[in-house]
Every structure is written in structure tokens, then in C-alpha cells.
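A single protein chain has been removed from this complex, and every other one stays in its place.
Right after this comes subunit A.
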């Protein structure tokens, strides 16, 4: 009964989205704020309400373990802990699409409620375009990925969520990522509305900036959680593999980063009006492309999802409508947005232009490498793969260049030439000191040329951000102060990530040894002794838990408890790595399969590595996301102040 109600609610949301599209369109054309505008708002509220209720119903189905529903049977199990039953609501394809649609409808209602107050035409048109996006995705949800489909006959115990996904960070990873992806749809709808209405420039930039910044902050958090999960759950010691699924989230992030900078320039000085609209359209198109790459399974990836050609085709068609429609609209109407005001080559606009160029080129080369296997396959060529070396070679130089220019920009004036003031050159000379120290430190630690350059530009960016913060913290008004602080945090965060990536690349490769209890292995200066291996079963798994004692120069550092788990419901093994974090880095240990030696002793495969300064990456990512939210709060505070 609940499943049928859920299915009914999704159908209502579909109809409400059609109403939102039609009413919003008519209301914007009529140019009045009469009954049509009210009806648009009602329709968007109904879409949001029904999808919200459907989402709650799906959660109820999971809590009741109703295995007559196919999606619940495939993703839950009677033994599963309650927290993961809830997380499983969005853990599989159908449920995550429901979440995606719910968020889209949330953005639709939000655009209608908080869209540009001064411009009803733009607001209503954007709500209508968002209704169109909802229509596409809810139709896909209802007809091709319905989580409320019944299973006949019902299953008794459920197949359980893939155990590797049974993890707190990964439970939160999809919602964060989806808020980011779908948040970008607001920028898409506003840009499309601006193009249709012939209104670009400051009004549009001001309207889409908060949405873009919020979406970008969540996207950052989502990507970071995913990388962190890959680091400790996959047990490979790495955090970024240039895997197609990772690239799928990285490309929208790059373009969204370009967008939030370009929108500032458009809002503050009227530069790049068309470009800002173009980036807004591209960012969400790449989000949809990401969904296609992840969900269709067309690429070999370390992250596995169901291979389903029918759904892949659906998403491909939606992608063509969104990206193709957006770009066609841009080509047709871009001239109505005007050409933008002029600026000097050493003004802040020029540096933001350089930032955009590097970010978009990086997104372009990553896109090329990600799609190359698909394109060659489609042209009837051989099956190929493009590996991490390609991405490291083509993407890192541009990201390094980005960081070289970054510290100057906040010091430059809008429009006017700005590099002349002696003060900036002097400050820049000071930034070189920590940058050189970081570069030299890594050179002596045996870093590659890439790592040394990475450490140099990372430290350079951090020093620049600190200098920017010191200069701007005395500003008048809470809004501008928060906005500047957010900017410094995010810029310092980027520097920290570069520094962390450079430091991490100097780590020695993982060591693998066969250890019986009582035996030891050496990782760097640390000696690991296997003390014991015992059974430690959990709610829905069996596990071997090892205790290893880490010592350095006779001093005991601590005990590590890596586990090897077996989930019978899925017939699957996982490794739970043990990590001992310190200032210098992480000692990273995982437990592998047991084997019997010739003399009858049972030994275990133990893998260990020392990963230098991993915390820099986590701290950097957190600063970037928090910086975005702080800047957002600053904008809000600024706006609330009576003009």
C-alpha cells in the first residue's frame, strides 16, 4: 500500500512540474504577477511536497524491510543496522534518482521564492525552466527507475547494500554531491531564463551567485568525502585515481569554480556577461553528464554501478536535451546579453579571466581523456583506456599556473591597471619565502619535479591568502568582512590541497608482507609487529581482527586494528584499514587473506605504507567548503543591510 502511495505521489509531482513549466512560462510572458504567478508557486510547492513525502515513504519501506519492493530487496537486508537502512534509501540507483528529483523540486520552489525580487520576468521564467528540468528527471524516475516497483515473488531476507558502501562517510557522500550537482541547476535555469528574457549582466550574475556558491561548497564537500572514503575503505592507500567516476564530479567542480569567479566580475564590473551565462549552462550540463557516466556503466571504473543500457539511453537523451538545448539557446540569444565593459590587462577582471581560462581548459582536457575511450569505441575503433599518467600530465600544469596567478587577484582593483603599486610587488616578494622553503624541503625529501612545483605554488597561494586576510579584516561591515574571510579561507584551502598532494606523492610505495603472529615488518622508520588475530563478528558480517603494535626506535607508538570482513548476504570480502594519524602523516595498515605456510603456521598478508601529510588534504578541502559557506553568509549579511 505504501509503495503504491509513493508511486502515486511521484506521478503527482510529474504533473505538478508540467504545471510549473506552463504556468511559469505564461506568467513570465504576460509580465504580470497575477493568478498565473501564484499558480506557478503552488505548482512548485506541490512538486516539492509530494516528492518529499515519497522520499519519507521510501524510508518507511526500508525501516519495515518490505522486500516485496524490488529496490528495498536489492539494497537492504533484515540484519542491516538502522542507520544504513536509512542511508540505503539513496544508496542505489532508483533511490538516488528520487533524491535528485526531490532536490530539483527544492531548487524549483526556492527559485520561485527567493529568485530575483526586482525582476519577476526572470524569476518566473527561471522557475518554468526548472519545471522543465524536473519534468525530464521525474519522467525518468517514474518510467525507467521507479523505486516503488513491486517484486513478484517477494524476497525473504533482501540482498543487502554492497558492504563496501556500508560506511558513514559514504552514506553522506551522495547527498552532499547531489546537493552540489542539483544546486547548479539553479544557475542553469537562471541563465536560460536570462537568455530568453534578454537579461544578462549584473541582475543575472547577482541572482545566480548565491546558488552557485552554495552548490560549489557542497560539491567540494561531496568530492572530498568520496576521496576520503576511497582512501580508507578501498585499502589502496590512494585518494584520487583519475577514475571516470571521479572525473565526472571533478569537471562540474572546475566549471562551477570558474562560474563563481566569473559571476563576481559580472556583478561587480559588468565584465563577461555572456561567458558567465555560458558557464552556468555548462556546469549543470556536466553534472548531468556525470550522472550519465556514473549510472550507465559505459566506462570501466573502480566504482561499480549496475550496467543498464536502457537507463543509459534515457540519460543520454536527457543529456542531449539539457546540454544541447542550453548551448543552442546560448548560440541563438547570447548577443542579447551585451559585450561587457572594458578593463585593463592587469585589472582584477583580467586575472579572473585567466583563472577561468585555466579552469575551463583543465575541464576540457579532463573531459577529452574521460570520453576518449567512448569516442574511439563508438567510431568502431579498438577498446582503449586512458590512464592516470595522461591526466597528471595535462591537468596539473594548468592547475599550477592557476595557483601562480591566484594570490595577486584579490589585491588588484576592478577595471584599472593594478600591478604597478609597489606594495603588491613587495608583498609578493614576501610570499616567495615560504614558497621557496616548501619547494626546497620537498626537493631534499626526494620529490619529483611536479611535486616540487606543487609544493612551491601551494605555499605561494597560502602565503598570498594569509596576506589577503590581514589586509581585508579591517573592512567596515560584517558582510564584506565575512565575504573576504571566505575568500581567504578557500584560497588557502586550495594551497593546502596542492601542498598535501605534493607531499603525499613523495611517500614510499606500499609494502606487502606475509606475517604470522609474533613476526614484524618495517615501514620507513616504524616497525610493525603482528600481535594477534582474533574473530570479531558484527551485525551482518564475520571478521578477523588483527592487532599490530607500532614501535619506532624502541618507543611504542600505538596499536592498530585492521579487519578483514566477510559479508555472507553479498558473498563479499572487504578490508577495514587501520590508520594511525600523526603530524608527519598516516601509518596505513590493511589485513589480507590468511594462508598456511609449509610448516603449518597460519600467516596473513599485511599491507602497510606511510603516507606523508595526508591531513593537509583534509584540512584544505574543509577550508575550501567552509570558505564558500562563509562567503555565502557574507553575501546574505550584505544583502539584508538596508541600502
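Convention: a residue touches a chain if its C-beta (ideal position, glycine included) is under 8 Å from a C-beta of that chain, and two chains touch if they have at least 3 such contacts; residues count from 1.
In the analysis below, contacts and distances are computed from a predicted model.
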Candidate names "Cytochrome c-type biogenesis protein CcmE", "Acetyl-CoA C-acetyltransferase", "Branched-chain amino acid ABC transporter permease" or "Thioredoxin"; UniProt protein name, chain not shown: "Cytochrome c-type biogenesis protein CcmE"
Touching residue (missing chain; options A:13, A:219, A:337 or A:361): A:361
From A:383, A:449 or A:476, residue that would touch the chain that is not displayed: A:383
Touching the absent chain when the full complex is considered, from A:436, A:551 or A:572: A:572
Contact residue for the chain not shown (choose from A:336, A:514 or A:551): A:514
Subunit A residues that touch the omitted chain in the full complex: 162, 164-165, 235, 297-300, 302-307, 309, 342-345, 350, 353-354, 357-358, 361, 364-365, 368-369, 372, 382-387, 389-390, 393-394, 397-398, 510, 512-514, 570-575, 592-593, 595, 597, 603, 605, 607
